[in-house]
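The complex appears here minus one protein chain, its other protein chains still in place.
Right after this comes chain A.
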Amino acid sequence: MKLTGDVIRYGDNVDTDVIIPARYLNTSSAKELASHCMEDLDKTFVARVKPGDIIAAGANFGCGSSREHAPLAIKESGVGAVVAKSFARIFYRNAINIGLPIIECDADIAEGDKVEIDFDNGELHNLTKNTVTKFAPFPPFLQSIIAAGGLLNSIKGAAQ
């Protein structure tokens, strides 16, 4: 799988309270959640995000609460993948479980760069800067969850 998109760049410790503030957690509708995505960090996000855009961030992306509403809101916004130096552990599991592609790598990416992610070969090409960064592919078990289209599908598959 390959994916190309424009980068929206954030810093370290982007927490789930800014990805989707708790005041909007009285719904589980992905559409409604997406309409408030990133609101307390970046008021322009909802207006400017385009399908296929890639969020790039620093360390500990998605720290804080376990709310799956956070990766759901990002996915529903049309974001193709999130690239970060590291992810908070619950966000990491949630993203895999709901099928939001995430990549842990420390690449030199700036706001507005165009990048291409080659998941099979574990390579991130920064097309603007003309650089390539390698990243470790997921272990086979996690790949099988992603290939099945999320955790529950993979369980269903196993049960049948």
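As a working rule, a contact is a pair of C-beta atoms (placed from the backbone, for glycine too) under 8 Å apart; a residue touches a chain by one contact, two chains touch by 3 or more; residues count from 1.
To be clear about the criterion, contacts and distances are computed from a predicted model.
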item	value
Hidden subunit of the complex - UniProt protein name among "3-isopropylmalate dehydratase large subunit", "Acetyl-coenzyme A carboxylase carboxyl transferase subunit alpha", "PqqA peptide cyclase" or "Ring-1,2-phenylacetyl-CoA epoxidase subunit PaaB"	"3-isopropylmalate dehydratase large subunit"
Residue of A:A34, A:I74 or A:A88 touching the missing chain in the full complex	A:A88
Residues of chain A in contact with the chain not shown	13, 15, 17-18, 21-23, 25-28, 40-41, 59-60, 63-69, 71-72, 86, 88-90, 93-94, 97-98, 139, 141-142, 145, 150-153, 155-156
